[in-house]
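Every protein chain except one is present and positioned as in the full complex.
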Amino acid sequence: MPNEMTIEENVLYIEALSHALRDEMRHDPSVMLMGQDIAGHGGAFKITKGFLDEFGPQRVRNTPIAESGTIGIATGAAILGQRPVIEMQFADFISCGFNQLVNVAAKMYWRTECSVPLVIRMPGGGGMGAGAFHSQNVESWFLHSPGLKVVAPAFSDDAYRLLRSAIKDPNPVIYFEHKFLYRRERTDLKGTEIGDRVVGEANVRRSGQHLTSISWGWMTHRVLEAAEIMAAEGIEIEVIDLPVLSPLDLDPILQSIEKTEHVAITHEATRTCGFGAELAARISDEAIWNLDGPVRRITYPDSPSPFNKKLEADRIPSVDVICDGWRQALQS
Amino acid sequence: MPNEMTIEENVLYIEALSHALRDEMRHDPSVMLMGQDIAGHGGAFKITKGFLDEFGPQRVRNTPIAESGTIGIATGAAILGQRPVIEMQFADFISCGFNQLVNVAAKMYWRTECSVPLVIRMPGGGGMGAGAFHSQNVESWFLHSPGLKVVAPAFSDDAYRLLRSAIKDPNPVIYFEHKFLYRRERTDLKGTEIGDRVVGEANVRRSGQHLTSISWGWMTHRVLEAAEIMAAEGIEIEVIDLPVLSPLDLDPILQSIEKTEHVAITHEATRTCGFGAELAARISDEAIWNLDGPVRRITYPDSPSPFNKKLEADRIPSVDVICDGWRQALQS
Amino acid sequence: MMDQPANSSPSNTGAPPEVSPAAAWLDTGSDHALREMHAYMRLTREWDLRYEKMFKTGALSKWYSSVGNEAATVAAASAIEKGDALVSLHRDAGAILRHYVNIETLIPEIFPSNMNLIRQPLGGDSRERLFRLACQMLGRQHGYSAGHERSYHYNHMEPEHGLIHIGMISHLGSMIPVAAGAALSFQQQKSDRVAINFIGEGATSTGDFHEGLNIASVWKLPFILIIENNHWAFSTPTSQQYACDNLASRAIGYGMAGVEVDGNDPIAMHQVMQEAVQRARSGEGPTLVEAHVGRHRGHSEGDDSLDQVPGDELRGYLENDPMDLIETRMVNSGIVSRAWLEEIREKCAALIMEVVDEAMSMPEPEPNSDRSIHAE
Partner (left out) sequence: MMDQPANSSPSNTGAPPEVSPAAAWLDTGSDHALREMHAYMRLTREWDLRYEKMFKTGALSKWYSSVGNEAATVAAASAIEKGDALVSLHRDAGAILRHYVNIETLIPEIFPSNMNLIRQPLGGDSRERLFRLACQMLGRQHGYSAGHERSYHYNHMEPEHGLIHIGMISHLGSMIPVAAGAALSFQQQKSDRVAINFIGEGATSTGDFHEGLNIASVWKLPFILIIENNHWAFSTPTSQQYACDNLASRAIGYGMAGVEVDGNDPIAMHQVMQEAVQRARSGEGPTLVEAHVGRHRGHSEGDDSLDQVPGDELRGYLENDPMDLIETRMVNSGIVSRAWLEEIREKCAALIMEVVDEAMSMPEPEPNSDRSIHAE
């Protein structure tokens, strides 16, 4: 089968996802899609529009409303040679398939040495006043569940490349795609080589010597905006984006901190036991002597997401809040 | 109704749980129990043996094997005035009721101002070669889910007192009881006053000036053993036990660190995004200038629990591993 | 192999099942019953049309329409009383309005003065409830969730009036056990109250549907689950959702009562509900009601999911619009005139317009990221 890559300029994040799925389905006949309304309708976000026509109803399957059953069935099929990609209609609904994911799929390889090449696409995150059940950022549950890999790209090119890698990877991969970025983020797809495994990645998206910022998903965009503002004040932020949360590539972070001596983590997930905590713990364990101040966490509070947009905006780290957090980190 | 307290010497942890349930059921007729095999059989661990006879089948209900349905039904009943206490047969099975817990029960008060006085008893933890599905320590999932309170007592007296408080509390409380302690831990029940809310508690169980140790559940007992060994070497560990993980009482921890300048967290849960990470993050955020070394985490690796006892023992922090961790923390 | 139950439904052609005759017990009062059902159905229809319009003008970011569900939901809620629990989903404005509002206090001339209402109305302030409901839809401070939750995602309790209403969370199926739990609380308290809950046919595929109904039946809870089968879940037809002839047959597997009914006929629906409520009150356990309704709109306003519905099928639904059916029936049997129906429509529309406009002018909530996640 052809292993063609989409090379295109200025590609929307959401289109990058479509391209990745289509290219990988053309390349590998064992790839199949499952999810609610993904067939004729093309999914709640139309990412698989047209796929039914191209790949047929065996490979593009509408599922009943049954997240647990769907993940379980995909796991069984994956053990026996299929490569299912499941679309959660919204990331929030994963809680209904939680057991299948953390106990069946995640532990399968360790327990049995049978691999489970399964991808779960998770349209997640807030910013659109979608309320408590369509806005959550739940990566931490899965980072605390050994056996899963976790991806959360911020840019179209990473989204394309990592979705294809995730499908090729023999392990269950939880793939967080941010709804707010779907139609806002654009990058060129340059044909960067595609790995057949998801490996840790920590990418410096902007260099600076005063403070290391760590983020992923939507927040990386806010962080980059905030870094511009700080630059105008003469403060240079080193922006590290983590398109892959697990496995974690810690080295670039530690190297950056050696230079900056200050670090702040920004995430949209709620604070307690979020991935920011793990990063802060790792950093203060391995780099405490390089730190000239505490590791700051700039996060959502421990609260559900409000429907009212003003209330929601009050909780998501804004560019201002990020700048303030950094200023405090630099003062202390 | 009488609000009698059990006052008794040398009470097994498991008996403390029975006493708390019985005393609270006698006190408050709205308390009801639900769980698999809890009625005639008295539960997998016999904690409710005899309850069916005393309280009758309306208040002591065997449930079908349906964790999600059970939690949902309990939530509905709790909104309308009942105080259900659910026994998970093993803590691990909570994954099957995960959505009900984190999305329905946990968020209910914030969303609607209807309170959900619900307790879920979670016989958890390892040490008995019970394998990947009867040994897990999953507190972190719930600490990352706003709206829940989380309890994890190490001693019989705390277990008694906090189970009663948890039942009185108007919020959903996840109550981790450690199976390894059931028939090994004994303390006197002295009639300590019982709060009608679960509030943060961080209790100094041994004083020392060289290093602050934080732990909960079974690990506190290993930590206390390890502290004896260190004392013989002239190193005094301050042992802080956290019977309540959420809300968190951070102050005693910070005060202790001011004195010791070194801190180590020991937990049986897997490492990444465990509660140790949150504690480490909080501590290095708020007390970095008091620290004379990184915050150490002594934890289970990111791995499921093996069935073979030797393999399992190799993963659970042992007294030796704890001592080593402390020695390293003190050297750095 | 198991026998298939005798009364399997017609498969999902556009047309709803044949109209059942009105119940015998309603015969003498059937004029009244029709007028009562109609008034609430009309109020509900105007409620939805208003928000549909606001969605189109951009004043609202999302709307799930309950157009087509009015007969089923209004009739269902007509069967419950003070102290019963209503647990609603996203297309149940009819049930909410029927339960919250005494329409004759808002539009006094709507019924003849000698008219008997099917059930005794709840006390309390109907106008205020309706107004707060509008505020809730619009995310205003004065709404039932003070802007924290969207549309029907709220609870509202007025213990003094025996009003118990638990709203939905998004995760479909989840509310079934919760509603059964409300029924459990009645059983524990030895009261004869009941809980009713709605679900779409799509969400019958969830594990919670199964776990909730099974426990409810084993425990003989006073619980009624009404499936609003509009034959589509978002863009997914029933043929891709389930393979059984009808969903009411699932009741067999739970050992509970199961009934299939034409949800476009409020009188048939009400009869089925009355029987189910009676069964529940007398300790005989839960009932599963499958009410067939039409799919009149897209899944939510502004999406193109209606494109998936074949033209013939859609036409069938529109031709069997429960509003049209009841109005034709009322006119044909000489209960009211077309002109009077038009007057009612205008009065209902005006009331809704007034209330919604007022709600629009209300303040949004102030930032409060410290809203407590715990009851103190």
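Should a chain be cited, it is by its letter among A, B and C, assigned in written order, with residues numbered from 1 in that chain.
Methods note: contacts are C-beta pairs under 8 Å (C-beta built on N, C-alpha and C of every residue); 3 or more make two chains touch, one makes a residue touch a chain.
Model, not experiment: these values are computed from the prediction.
Trainee: Just name the one of C:49, C:244 or C:349 that touches the chain not displayed here.
Mentor: Residue touching the absent chain, from the options given: C:244.
Trainee: For a quick check of understanding: of C:69, C:170, C:214 or C:305, which residue touches the chain that isn't displayed?
Mentor: C:214
Trainee: Can you work out which residue in A:69, A:195 or A:301 touches the chain that's missing from view?
Mentor: With A:69, A:195 or A:301 as choices, the missing chain is touched by A:69.
Trainee: Out of C:126, C:170, C:188 or C:206, which touches the unshown chain?
Mentor: Here the residue in touch with the unshown chain is C:206.
Trainee: So that we can see where the missing chain sits, which residues of chain B does it touch?
Mentor: Touching the chain left out of view, chain B contributes residues 36-37, 39-41, 44, 62, 64-66, 68-69, 90, 92-93, 95-96, 129-134, 301-304, 306-311, 314-315.
Trainee: Would you write out the residues of chain A that touch the absent chain, in ascending order?
Mentor: On the chain A side, contact with the omitted chain comes from 30, 32, 58-59, 61, 63-64, 66, 68-82, 99-100, 103-104, 106-115, 146-147, 149, 170-171.
Trainee: May I ask you to list the residues on chain C that touch the chain which is not drawn?
Mentor: 1-7, 205-211, 214-215, 217-218, 220, 239-245, 247-259, 285
The rule is simple: only the chains that are shown with their structure count from here on.
Trainee: So, comparing C-alpha centroids, which chain is the farthest one from chain C?
Mentor: Chain B.
Trainee: Would you kindly tell me how far, in whole Å, the mean C-alpha position of chain C lies from that of chain A?
Mentor: Taking the mean C-alpha position of each chain, the two centres sit 38 Å apart.
Trainee: Counting in whole Å, what is the centre-to-centre distance of chain B and chain C, each centre being its mean C-alpha position?
Mentor: Roughly 42 Å separates the two chain centres.
Trainee: List the centre-to-centre spacing of chain A and chain B in whole Å, with centres computed as mean CA coordinates.
Mentor: 31
Trainee: Check each residue of chain A and list the ones that touch at least two other chains.
Mentor: 92, 95-96, 132-133, 302-304
Trainee: When you check chain C against every other chain, which residues touch at least two of them?
Mentor: Where chain C meets two or more other chains at a single residue, that happens at 145, 148-149, 153, 169, 171, 207, 371, 373.
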